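A protein chain is absent from this complex, but the other protein chains hold their places.
Note that the chains are named A, B and C in the order they appear, and that numbering of residues resets to 1 at the start of each chain.
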Amino acid sequence: MRYLPLTEADRRAMLAAIGVPSVDSLFRDVPESAWLKKPVEGLPDHMGELAVDRALSAMAARSVPAGSVPFFIGGGAYKHHVPASVDHLIQRGEFMTSYTPYQPEVTQGTLQYLFEFQTQVALITGMDVANASMYDGSTAVAEAVVMANRVTRREKAVVSGGLHPMYREVIDTHARFLGFEVVAGRIDPASADDLIDRIDDKTSCVVVQNPDFFGNLRDFSKLAEACQAQGALLIVAVTEIVSLGAVKSPGEMGADIVVAEGQSIGNALNFGGPYVGLFATKDKYVRQMPGRLAGQTVDADGRRGWVLTLSTREQHIRREKATSNICTNSGLCALAFTIHMSLLGEAGFARLADLNHAAAVTLAGRLAGVKGVAVLTDSFFNEFTVKLPKPAAEVVEALAKKNILAGIPVSRLIPGRDDLANLLVIAATEVNTEADMDALAKGLAEVLS
Amino acid sequence: MRYLPLTEADRRAMLAAIGVPSVDSLFRDVPESAWLKKPVEGLPDHMGELAVDRALSAMAARSVPAGSVPFFIGGGAYKHHVPASVDHLIQRGEFMTSYTPYQPEVTQGTLQYLFEFQTQVALITGMDVANASMYDGSTAVAEAVVMANRVTRREKAVVSGGLHPMYREVIDTHARFLGFEVVAGRIDPASADDLIDRIDDKTSCVVVQNPDFFGNLRDFSKLAEACQAQGALLIVAVTEIVSLGAVKSPGEMGADIVVAEGQSIGNALNFGGPYVGLFATKDKYVRQMPGRLAGQTVDADGRRGWVLTLSTREQHIRREKATSNICTNSGLCALAFTIHMSLLGEAGFARLADLNHAAAVTLAGRLAGVKGVAVLTDSFFNEFTVKLPKPAAEVVEALAKKNILAGIPVSRLIPGRDDLANLLVIAATEVNTEADMDALAKGLAEVLS
Amino acid sequence: LEEPLIFEQGEAGRTGVDLPPAPKVESKLGGLARKGKIGLPGLSEPQVVRHYTRLSQKNYAIDAGLYPLGSCTMKHNPRLNEKMARLPGFSDVHPLQPVSTVQGALELIDTLAHWLKTLTGMPAVAMSPAAGAHGELCGMMAIRAAIEAKGERRQRVLVPESAHGTNPATAAACGYIVDPIPANARGRVDIEAFKAKLGDDVAAVMITNPNTCGLFESEIVEIAELIHSVGGYFYCDGANFNAIVGRVRPGDLGVDAMHINLHKTFSTPHGGGGPGAGPVVLSEALAKFVPMPYVVHEKGSYKLVEHEGVGGQNFGRLKAFQGQMGMFVRALTYMMSHGADGLRQVASDAVLNANYILARLKDEMSPAFDGPCMHEALFDDSFLKGTGVTTLDFAKAMIDEGYHPMTMYFPLVVHGALLIEPTETESKDAIDQFIAVLGGLAQRAKQGDQADWFKAAPRYTPRRRLDETSAARKPILRWTPETESQEAAD
Partner (left out) sequence: LEEPLIFEQGEAGRTGVDLPPAPKVESKLGGLARKGKIGLPGLSEPQVVRHYTRLSQKNYAIDAGLYPLGSCTMKHNPRLNEKMARLPGFSDVHPLQPVSTVQGALELIDTLAHWLKTLTGMPAVAMSPAAGAHGELCGMMAIRAAIEAKGERRQRVLVPESAHGTNPATAAACGYIVDPIPANARGRVDIEAFKAKLGDDVAAVMITNPNTCGLFESEIVEIAELIHSVGGYFYCDGANFNAIVGRVRPGDLGVDAMHINLHKTFSTPHGGGGPGAGPVVLSEALAKFVPMPYVVHEKGSYKLVEHEGVGGQNFGRLKAFQGQMGMFVRALTYMMSHGADGLRQVASDAVLNANYILARLKDEMSPAFDGPCMHEALFDDSFLKGTGVTTLDFAKAMIDEGYHPMTMYFPLVVHGALLIEPTETESKDAIDQFIAVLGGLAQRAKQGDQADWFKAAPRYTPRRRLDETSAARKPILRWTPETESQEAAD
């Protein structure tokens, strides 16, 4: 039992000090009917490192890693190169095995990086303030809607058809249990749903995504004005945060709340999690914001330092009246984000975005030349939608057999819509080589011929 | 230039502070004929992480990792499982990016682990004291011979035919340049060379290995007595340090100097290096010992602490009169050794040795059943020699084509000896599964049939 | 040396990455190209590595010392977990890859689900919740979905006063009214008060067991029967599962839903506050209401159900994708390392360690309740009465002695609570040293004239006590160039 330091002699001595004959007697409050007399059945006994390593490595080998094939899947999670120093630093025991910084005197490290993270997120999104992170982008968007309801004291959210379908489902779940209304926009890969007409004086918020699920880039400045006119908040979701290195920020467009998935910076694909949700808003809404916040203050000697602050919003103080039930942030993922972003800096972040855009433009051009493929997206960052002459799900499976991971069939996320069945959403990032693109174009031509 | 913090503005400001117009003027002492006016030709310009990672990963993929196939190669480097915490801890920046602990007040961490390492090595080898490590086992044995020459003021080393051939070559190299004599024992896989007869009053030392290169275990107690009688030192080399978890230590046999390759504990195969040489001796010879030593002392407040000590033996003080020209140890490898050994502890080290021995005994039994294979080694730890009906080098190549790495053909290390051409040295460790052994037995049967 | 913010170190034109220039292409940004600077600082890699190394050095951590935060289960985080979580077959797979290319990843989720169900004795588990509180939300949503499926509407959820704040917050986030239940003098749910609150508008009771006083709810089976008798459900907060894993299966106690904090019982790292992972085990009655997606194993291959067909009763989706895969790998690595036998020993040693602390400090400090505790030892501040030293002062003094403080002022049902959880991964030596320090501080406090000494603590930390009041009054939540120049002016 390599993780258990007590020896049998220790246990005997400790029981004697407590004054009980056995550990069983410490469990005396457990109804005896519920006592397990021996280890749980149906599970193996302990294993050494080598045995665990072998078993799990064998299991891992039964998946195809993104890095081992030409890879073009996005849809809210993107394959980017993360510098080696990021993973090294987040594994330092002082970060990894520390708790929530409730005792600021011995957790200034965590608090300072959270303050830096908050500043980076605010700058990138073009907003006043940001919190110390949420679980991920999808839960952040739902929290944003709930916050907008609270700010506006209204209960109707207008949600764009361009929002990631899973994000919309998360909003729907919260709407069901909290009893607010969701007005869903039209789902159409090529044209914006006209949301402005749907805003009224009962609307708490309008939720849009940029670039949207199909890859379209839009300017929401007019929509922001329309929201403001009706007293609704504009919530802008960003699933590919790298886009903000090249694209006008939601803040510049007039967003009231910006939520984003931060995975692209610093974090691996991880089959869906853990990721890091970004959440930024205007100063005036900060006390209605969910999630943890690090704030600057001074210590007893007058030196600058950091603490968790505005915790009266939070569940551990406010209980059922809290702004959210959230009690963690996405600490290590936020740290990875902030380290990677620090490495990039202004120049690196912009160049990374340029590389992504150039890769996608190049790929779109290449695919447009494949017979039967129509590129539907005019303005995009690193992801776009194509229409194929047959169901995209079949094409993707056929390409997977050729060891090419080609993109996301829209039907996987939005089943049952014939008009969407042949659509494929394709992403390209800085990791895609010319050879990858050639492989996709060639594979696609073969599968479609 | 991600590793270079100076900006162009910094450089300009610094040149101004220095009072020179350009960096070139700081190189004014370089003969102008030798100035390179631009970057060296024939090498590429700088590359980003992703590009370097790709190029080197592709290169690495052109080798066959030991862990990917049934693997039975030993001969001074062994594949063992190293716990994950070892590699994590040695990569902590405070260990990895620190220098030789010349300033003990801020390097107590390094000094204390070296002291722990020295103690572990002394205990395992059964000796009084050990140094803070050498480059590897092969250089340690050469240093031991030079030390014995110094201690005895004699210049003749008697070297067993069972010593690893490469180790013997390293001794030969030093003998050539320092002008001492080497008397070589008979190389024979099945019987011990009779070294006792070769010792005389000119002999500075006798060098043996246990288990020897062919895997044989021997008791050198009698040899130790013979050495003592003639005033020569007995040097025992150990290339598989795990053996000492199961086998009587050289110290118990009467060795004067024990040198060993410590790679098996804590360190990867690394295609031959870096490894960690262990060097232990008797108290009375400590001032003749090469290499760094950490010693216990007290600080100005009387608290226990550690320093580098007895440095008057060393080159930076003693220059041409030093006990060795060595100026580093194998710091991180020694740290890996000491952490792994701490994790093992008495119980784990003994069990690891038992597992290794059991694996080898099992494998030897299995191979003895393969037609044409004769196991030559009676007493062994985790490595033994077999005789094949055809040249071992051919058999190993044929098995490599079947993705089995079967062992070391003796002819690779000792070419030109017909009587050794069919011999194969085979190792088994705790990482070998039943399936691995089956694969070797089956593959061997096929190749020999 | 002080460590400035990255914004105070960076300079334009510097970067810590070397990206090749982007090939020239026709922009497709549709006129939305960013204009102007973002304002991010530029640092080289050496600066970044040093900056975050130095920041880390200002943190306390389990790797460096005992971290006795009650209710948080700060146990050893094995490095094997980290190594396994980084296997490309787990870490470098995309959640939307074709299912045929992620069989190993789905197998891992299914295997972990099997372990969780077996250890809790429950038939189903929802894997997607991202953290404990998210798991609570999932469990309460499943309960509400089940109630609605029966055509009922219920409004109240009963929550003990000693509960974690997440419990009432979750009930509210699920649209319920929270109705508190008081604790009795033994630190457990007051069963008479509980009975009095029961009724057919009660959707559920949320009980932490072992509870936040570190005590096992001895009438748990009766409570389960009572809530079921009125048609309500029993939500169990599983934060303290570490105390009973391998010794008691919550399924045998009548629990309908319980989240499991993988970062507590199953050693995934706390990471300064996250990420967590909070799978929820569910009873037969709730099983069909699990949220999307879930993994099924059929005919030798794994499938991921992301949409239910007609008749599906799942309550929807809680989160994009499949859950906290990275945490799943770590938790399964830990479970397999311990095995059924080792996990039972975990609970035994965790409880033994806590009781040892309770016994050894019962004379110096003041235990909140009589009798043995489970995995954590709860003291109140009566031993500090009249000394002028508060629980907070006592905690801060511990810092100077080399320890992170215990949980303070929680649970709320105890005055000036000090809640100590050593976990099973502390050695007796380490605990003895800790006991000696706490005993010494208690004696010092009781001298009566030491309040100033305590109030001046901590002295030897990167910062001394921080002004939390002014931080909240006029929040500074980000760096701005103005802040910097204003400071320079001061």
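Operating definition for what follows: contacts are C-beta pairs under 8 Å (C-beta built on N, C-alpha and C of every residue); 3 or more make two chains touch, one makes a residue touch a chain.
Everything numeric here is computed off the predicted structure, so don't read it as measured data.
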Contact set of the excluded chain (shown chains only) | A, B, C
From the listed residues B:Ala374, B:Ala400 or B:Ala441, report the one that touches the chain absent from this view.
-> B:Ala400
Out of C:Glu45, C:Glu107, C:Glu217 or C:Asp237, the sole contact with the unshown chain comes from C:Glu45
Among listed residues C:Thr15, C:Ser337 or C:Thr387, the absent chain is touched only by C:Ser337
Hidden partner sits against subunit A at residues 1-5, 7-10, 46-49, 51, 83-85, 87-88, 93
In the full complex, which residues of subunit C touch the absent chain?
-> 1, 9, 18, 44-47, 49-50, 53-54, 57, 61-65, 76, 78-79, 337, 401-402, 425-427, 429-430, 433
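What we mean here is this: only the chains that are shown with their structure count from here on.
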So what's the Cα centroid distance for subunit A and subunit C, whole Å?
-> 19
Chain centre separation (subunit B, subunit C; CA means) in Å | 46
Sites on subunit A at which at least two other chains make contact = 2, 49, 53, 83, 88, 91-93, 343, 430
Mind pulling the subunit C residues that touch 2 or more other chains?
-> 12-17, 19-20, 43, 45, 49, 53, 78, 80, 82-83
